[in-house]
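The structure under discussion is supplied below as structure tokens; questions concerning it will follow.
Only a single protein chain was left out; the remaining protein chains are all shown in position.
Going in written order, the chains are labelled A and B, and every chain counts its residues from 1.
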Amino acid sequence: MRRHEVVVVGAGLAGQRAALAAVEAGRDVAVVSKLHPLRSHSGAAQGGINAAVGAEDSVDTHIYDTVKGSDYLGDQDAIEFFCREAGPTVVEMEHFGTIFSRSPDGSLARRPFGGAGFPRTIYAADRTGLALLQAIWERLGTESSRFTLYQEWDLTRVVVRDGAVQGIVAFDRATGAFEGIAAPSVVLATGPSGRIYARTTNAHSCTGDGVAAAYEAGALLKDMEFVQFHPTALPDSGILITEGARGEGGILKNSLGERFMARYAPHVLDLASRDVVSRAIATEVAEGRGFPGGFAHLELMHLGREKIESRLQEICDFSRHFAGIDPVTEPIPVYPAQHYMMGGIGTNATGATSVRGLFAAGEAACVSIHGANRLGGNSLLETLVFGKQAGIAAAEHAARSSTRPEIAAADVDASQGPIRAMMARKDGEDPAALRAEMQATMERYVGIYRTEADLLEGIRRVRALRQRYENVRIVDRSSVYNLNLTDALEVGHMLELAEVIVVGAYARTESRGAHSRTDYPKRDDAHWMKHTLARRSDRGPELSYSPVAYTRWEPKERVY
Amino acid sequence: MKIAYYPGCVAQESGRELDMATRWVAKALGIELVSFPSFSCCGSGFVDEANLTLNVAINARNLAIAERAGLDLLTICSTCQGMLTLANRKLDEPSVRARVDPALAKIGVSYRGSVKVKHLLEVLTHDIGLDAIRAKVRRPLRGMKVGAFYGCHLLRPSAELASESGEEPHAFEDLLAAIGADPVMYRGRVMCCGFPILFVKPETANRIAGRQIADAKDHGAHAMATPCPLCHISLDSFQNKAEAAVGRELAMPVFHLPQLVGLALGASPEELGLPRHLVPVDPALAAIGRPASSVPSR
Partner (left out) sequence: MAAKTISAPIEVYRYDPSRDRAPRYDRFTLEVEPHTPVLTALLSIRNQQDPSLTLRYSCRSAICGSCAMQINSKSRLACQTPIGPEIERHGRLVVEPMRNQAVLRDLVVDQSSFWQNYRKIEPYLKLDPRQPMPEGTPNPMTPAEVDRFHETPRCIACAACYSACPAVESDPAFPGPMALAKLYRFVVDPRDRATQDRLVRIQTEGLWLCLRCHLCTEACPKDVQPSERIRDLKELAIAAQGGTERGSRHAIGFKENIRERGLLQEMKLVRQTDGLAGLAGQLGQGLRIWRKKPETTKRPPAIEDLAQVETLYRELDDPTEGHR
């Protein structure tokens, strides 16, 4: 058994920021990640990071925009903290070495983003996530003697005894060994779980491992039914075309050549918040005004070659490589794709979860600042602001902790035993087939628009898949880089979360933010201004609800 | 055709056999080579490491000499080809122009950018054409398996410099086939010969050369051929060192491109300077049934 004071699982922006904070607090830190840190999905974030640093802008406006964007489901105390931290966080990342795009006067360049009152999104061309990820990794690297990197290790469980975290069990892909890593504090920063859906902008690695492990360990998940669909992804592959493309002036058109956003968001048009734009595109296509194959067009041509190729360099490449489209001369075909989970492991603003010693940050967590819909540019900021808070809190908890955490052989066996059984099966379910069916189910029954009938069918199908998962089989017998084993683990994690999403969506009989029930088209503040909490039980998720924190902003109807 | 002849330094010094062979082949194919004694060295991929702008200016001057004569420019060295093409491209950048043009003005030179820089390989395969060459072949190199070795700067950076596709070049092999030889395909043909660090870290340079020669040999080549005299230094003049570096005997004859063309068009080994090679070429000549006796061995 290995032993550290703080174990951080996930090495994207949130995990690395947490690790840095814990290292700076003097703790012995382990960073466990299934990818090399520079390969984390944070690096795929394109558009930017929000901070109200412009003279005309204000922190209050950022708070207001975020509250409104959340459709009043975000906790306003947390949002206030979050927006106040934005400026210092961006400055810190600049000081760490991030190469941001600049204005002629030498200040950080900013671009407009959806749902924001001012151009507030600071960016590094259209690879802001990569720029930040490089900077934090290079900064953390200066502390390399003070943390241990477990690279290409897969998390299998969080061990909790007597209500307190004992550490984790993980396996090393290179050797196939399952090991316990004991620590009084565990920070889960495992990022997204978008691969639950068939069409997603998320990387293949985004399988919600940490969220599922927390859930299995008894932690409460929050607001899982709120799934953001990004309006502009390439229809075939789901590859993201940044909101920055519209921030720079890109416009959406239907097959009649209409700038259809005028009907859905007469004031801000293409820069309405993401849920609004996604529904607009889905509606246009559903009502027969899409292009053959079912998509809308995103036009950039009028911006000119120079602007497109300098500020939108990566998406230029993406369009050319992955869609065979040159955005300088032709429109990009786009359709919404799953993009972000507003929900996650429930935490407070320090990253603490409902389990003692367990912390979470980034997309794996739900504080909640995004409520029912996240604004573009707020997720990179979230990873850094709350990654740091979780790291600080985890370090403090570890320093205070007087008990000596233990991972028993039985704990490791509890992970390894089922794997052995999966490998021993002569016959059984193929993880890839289960995954494909799950993805199709979620896409079809728990998508942009939802109805009671669909959700009921979704619940039935997901439960059937979970049943079949009991008989899953790993055919690859090698102990070295056994990805078939990883597949099986990941599908198990995703099926847990899929059930929570669909059950939560079924229960919530209103439309709010990204959760859009055609049978309950209105927001229902009287009954539903509350967070969904899910606790795992043998019968499925047990739902309860908790109030939303208010400070200054009364709910109003959301119009863009 | 008539073209400004840019032999480069090495072909005027240790690689004189390349110049001899080029002149012989040009004459045989009716290419009029116009010499300009005021051409300077291209910088060879070294001068730009000390001062890129200066290097561009030096080559702008070379290009201007050809431009004034209304001629395109023929190179017989992959590196010359690369450096002169690089200058042509750099001169498209306004910031480079802004520094280079005033310096050129001081010597009464201006360069509009009209000169095409063509390596002999391109002239033979495109301007003269393989059919015309085939028609003139008197003694086809039937039976000689030849590994073409391109030299980096003829191919890369492909987006900018290459007259040949850096991806999967074939002009050299096409030419070899046209003169009756049997081109050998091997990974090393588009790799580096090691020359650029021959004077920095010889043992590494020799190992790199040795790898490529060994690769050609393992693919059955009787000989290698190169369009670059710097590669020739690495592959021929230092082959004994390459053998030591990779720990095996190679004994690989290495021809300059026009030498093989010359052989096929009927030149004698002496006219092509073959006796000047460090590694004897007789085994390769024997493969095509030429008397080895005409070439003195070492």
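Methods note: contacts are C-beta pairs under 8 Å (C-beta built on N, C-alpha and C of every residue); 3 or more make two chains touch, one makes a residue touch a chain.
As the structure is a prediction and not an experimental result, all values here were calculated from the model.
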Which of A:Ala131, A:Val446, A:Ala534 or A:Val548 contacts the chain that the document leaves out | A:Ala131
Residue of A:Thr61, A:Thr148 or A:Ser237 touching the missing chain in the full complex = A:Ser237
Contact set of subunit A toward the excluded chain (per top definition) = 35-36, 38-41, 43-44, 88, 90-91, 94-97, 99-108, 124-125, 127, 130-131, 134, 138-139, 141-142, 144, 174, 203-205, 235-237, 239-240, 293, 313-314, 317-318, 321-322, 324, 333, 430-433, 436, 475-476, 478-484, 487
Given the full complex, what residues of subunit B touch the hidden partner chain?
-> 9-10, 12-16, 37-41, 43-54, 57-58, 61, 99-100, 102-104, 106-107, 109, 152-153, 155-158, 166-168, 187, 191-192, 194, 196-197, 199-202, 204, 207-208, 211, 237-238, 240-241, 275-278
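Please note the rule applied: only the chains that are shown with their structure count from here on.
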Rounded Å distance between subunit A and subunit B, as computed from the means of their C-alpha atoms | 55
